[in-house]
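In this view, the complex is presented without one of its protein chains, the others remaining in place.
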Amino acid sequence: MFLLRRLGWMLITLWVVYTISFALMRAVPGGPFSREKQIPEAIRRNIEARYKLDRPLVVQYFDQLRPLVTGRWENGRLKAWPDFGASFRLEDYTVNEVIAQGFPVSATLAIFALVFALMLGLSAGVVSAVQRHSPLDVSFMAAATLGIAVPNFVLASLAIVLFVFVLGWFPAAGWGTLKQIALPAICLGAPIAAYIARLTRTGMLEVLNRDYIRTAYAKGLHERRVIIHHALRGAILPVVSYLGPAAAGVLTGSIVLEQIFSLPGMGNHFIEAANQRDYTLAMGMILVYTFLLYVMNALVDISYAMIDPRIKLQ
Amino acid sequence: MPASPKSEPRPNPDALDDKSPSATDDARRDRYEQLLAEAQAIKGVSLWKDAWRRLRQNWAAMGSLGVLITVSLLAFFTPLLPLQSPIDQDLENRLLLPPDSTVVYLGQREALRFEANSLKAQLARYDQRLDQLQQERAQAATAEEFAAVDEEIQQIRESENPLLQLWHRPGPLSQAMIRIRLAIFGDWSLPSWAGTDALGRDLLARLFWGARVSLIVGVVATFVSLVIGVTYGAVAGYAGGAVDAIMMRIVDVLYSVPFIFVVIFLITFLTEESIKKTYLEPFGINQIMIFYVVIGAIYWLTMSRVVRGQIISLKNEQFVEAARTIGASRARIIFRHLVPNVMGIVIVYLTLTIPAVMLFEAFLSFLGMGVQPPDVSWGLLANEGIKVITPIRIYWWVVLFPSTALALTLFALNFLGDGLRDALDPRMRTR
Partner (left out) sequence: MQFWRKAFPYLMALMAVAAVAWAVSFGTLPPADFAWQNGDEIKTVDPARATGAPEGRILDAVFEGLLRNAPAGPRQANGIQPMAPKPGVAAAMPEISDDGRLYTFQLRDDARWTNGDPVTADDFFWSWRRMLHPETASEYAYQLYYIVGAEQYNTAQVAEGDKVEVELPDRPDPLQAFPRGTIRRGILRRIVPAESASQDTDDADAAAEEDARRQAYYVVEVKPEVDGQVDWEATGETQVFSIEPASTTFRDEETQHDVQTCLHVLIDFEAAGGVRVLGPKQLQITLKNRTAYFNSLLAFYPLYPVNRQCVEQYGSPYWTKPDHIVSNGPYRIQFRRIRDRVRLIKNETYWDADNVHLETLDAMAVKSQTTALNMYLKGQLDWATDVPQTMIPELKKRDDFLVAPALITYFYRLNVDRPPLDNVLVRRALNMAMDKQALCDYVAKAGQQPARGLVPPGMAGYEGALAGEFNVTRARELLAEAGYPGGRGLPRIEILYNTSEGHQAIAEAIQQQWKNNLGIDVELRNMEWGVYLDTVSKTNFTVARAGWIGDYPDPNTFLDMFVTGGPQNNTNWSNAQYDRLIEQAASEPDAEQRMQLLREAETILMDELPIIPIYFYVSINMVHPEVQGFAPTLQDVHPLMNLRIDRPSL
């Protein structure tokens, strides 16, 4: 029931996003076929006819919406669902193909970044909380605040000079090998790690003074066991609820990093699509991102209920 | 989350019992309201005082507050400071100079063709000419003559004012401040302690003028989000029931909208020439205001959720009941009685939103959608900075100073936000 209702709201969300984006895209001047070298009127008309841009906007609205709902059928067999149509600017591809190629890149980047952020952030937060006011704590927290305060494009540029050219650990940019993923993933994960570290530290400090922790210690449990099994479980809630916004942050961040590191991911495709007025591709990107964000938020809610028995899904 | 008892100021319950409320008796009601207001005022002060006392003990937060106040003051009084021109390029001699300590005089660049290569002298000549014309205008015999001289004055103001050569469209207040500065320091200005950029402009001056834009964007956009978020959250929370459910569902839906994409569309759409001419300029809306509104419009979501939660926990408290009993309107209850009580958490949230907004501005600058030159912002400067970090050569000053300024401000805002949360929410005092 919970899942069904969520699904219903997701469809509504997607529809709202589709409508807003459609309106905005068509309202922005410049079409997908504007060029520096002007093309003769007759040719322009041919092009518009080919892409059905000469139809009334309402018709275009439904023309684009229909295959999203029904998918693309060939000879009675479903070929693609949802069908985003052909890309206007990357002519040799359909939007589905662009997403199929771009999504793994962005997803890989996001997974590495999030895993890195969680590992670093949680451990730094726990260490800070346990050794409160030690030099380690102070330096961790200073680094964490710095991580939040420096724009990630500055961070990435400095990281390139340091890790690529001074230390020579990684290649400069591009996609294909693990080494190439590492640096952008670290840059992307750094601000999130910083935030998680602060949340964990705050949560831990609050929990460590609770009676049940004292009881656990009194029972003679090992400190590590107390911290990981008892304290962390109580302190992790704010971190989990931050994962929703973190996913959104990964989104924005990956746009910047995909540009700086020249990665063929979805953020890169979207910025280009918006600049080039590639209506179908931009729409595809937005809808996929909306879907991901929604799923992420739903997952966060579920995890919440899993971790904290007091919370019920509704 | 139940709010702590301390943060809920209540009117004196005794006062309520003594007098039976009567909607018809205006005089009594007025007095009653006055009493109520007084009671609230007293309690309110003590709450803030309490928080202030706690905040003062937090040296990190106090230091941050000091930094922020200094930065804001410096930004506001930038025209008064003996800085070089933020827009005057010296292509021949000053491209990408590292920080140095050679004093620079305003107007010394030959190509400006200023009298005696001095801004002060040129300004004096301009003022003199204007005076002369104004006298002529005063002595004008006929209406046509008056109009002709008047027009000339207008044109000279527009085209010959030397201040316009060195600053980008300074407003009247800025012009006045620049004149005061000229009176105090003359043409002398600070050396390029922060170096110069790729077009030979002084980075120190650009940093200060950029601070004005960055801070204003941060504050105004946050204020917009505050107004929308608080109103929306308070209305939803107070109304409850179906209205609340619908309003919060809308927020949920919006939460899943990838706003960065919508913003990119919105900015391209709203900054487009024809749209601006038709819809925005008649109302005096310019690029930077669009910016405020667009950014503000994104950040209200969390604010509204937080406020709603607080309002729900407050709305059944006695002081609200009391206000309702004396017939206060809904709007009045929400905005006069409830909203002031959630201000604590709102302020905490504000100090955390401002840095987010400033970072977002930097992000938009990275994509080339930030403020338009020759206006500068820290985001724009940082973005110019990363263009010159290459392994061939690093012009470190171009990236270091703007990034440091930005980071320092965001640092301070974060610390202040933490401090305020601790101060306003005693439950967290264990930290």
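Just so it is clear, A and B label the chains in written order, and each chain counts residues from 1 on its own.
As a working rule, contacts are C-beta pairs under 8 Å (C-beta built on N, C-alpha and C of every residue); 3 or more make two chains touch, one makes a residue touch a chain.
This one's a predicted model, so the numbers in the text were calculated from it and none came from an experiment.
**Q** Specify the residue from the set A:69, A:111 or A:162 that touches the hidden chain.
**A** Going through A:69, A:111 or A:162 one by one, A:111 is the residue touching the chain not shown.
**Q** With the full complex in mind, choose from B:91, B:173 or B:331 the residue touching the hidden chain.
**A** The one listed residue touching the chain not shown is B:91.
**Q** Among B:164, B:219, B:312 or B:326, exactly one should touch the missing chain; which is it?
**A** Of all options in B:164, B:219, B:312 or B:326, contact with the hidden chain holds for B:164.
**Q** With the full complex in mind, choose from B:112, B:262 or B:358 the residue touching the hidden chain.
**A** Selected residue, touching the omitted chain: B:112.
**Q** Given the contact definition stated above, which residue among A:15, A:93, A:217 or A:291 touches the chain not shown here?
**A** Of the candidates A:15, A:93, A:217 or A:291, A:93 is in touch with the missing chain.
**Q** Just checking the interface: what residues of chain B touch the absent partner chain?
**A** Residues 87-89, 91-92, 95-96, 111-113, 151-152, 155-156, 158-160, 164-165, 169, 198-200, 268, 272-274, 368-369, 372-374, 386-393, 395 of chain B touch the chain absent from view.
**Q** Where does chain A touch the missing chain, residue by residue?
**A** With respect to the unshown chain, the touching residues of chain A are 28-43, 45-47, 49-50, 86, 89-93, 97-98, 101-102, 104, 107-108, 111-112, 115, 118, 157, 160, 164-165, 171-178, 181, 259-264, 268-269, 272, 275-277, 303, 306-307, 309.
Note that in this section only the chains that are shown with their structure count from here on.
**Q** Once you find the CA centre of chain A and the CA centre of chain B, what distance in Å lies between them?
**A** Spacing between the chain centres: roughly 29 Å.
**Q** Please output the residues of chain A touching chain B within their complex, sorted ascending.
**A** Within the complex, chain A touches chain B at residues 9-10, 12-13, 16-17, 20-21, 24-25, 27-29, 145-146, 148-151, 153-154, 157-158, 160-161, 164-165, 202, 205-206, 209, 244, 248, 251-252, 255-256, 270-271, 274, 282, 285-286, 289-290, 293-294, 297.
**Q** Which bits of chain B are touching chain A when the two form their complex?
**A** Per the touch definition, chain B meets chain A at residues 249, 252-253, 255-262, 264-266, 268-269, 272, 274-275, 355, 359, 362-363, 366-367, 379, 382-383, 385-386, 389-391, 394, 399, 403, 406-408, 410-411, 414-415, 428, 430-431.
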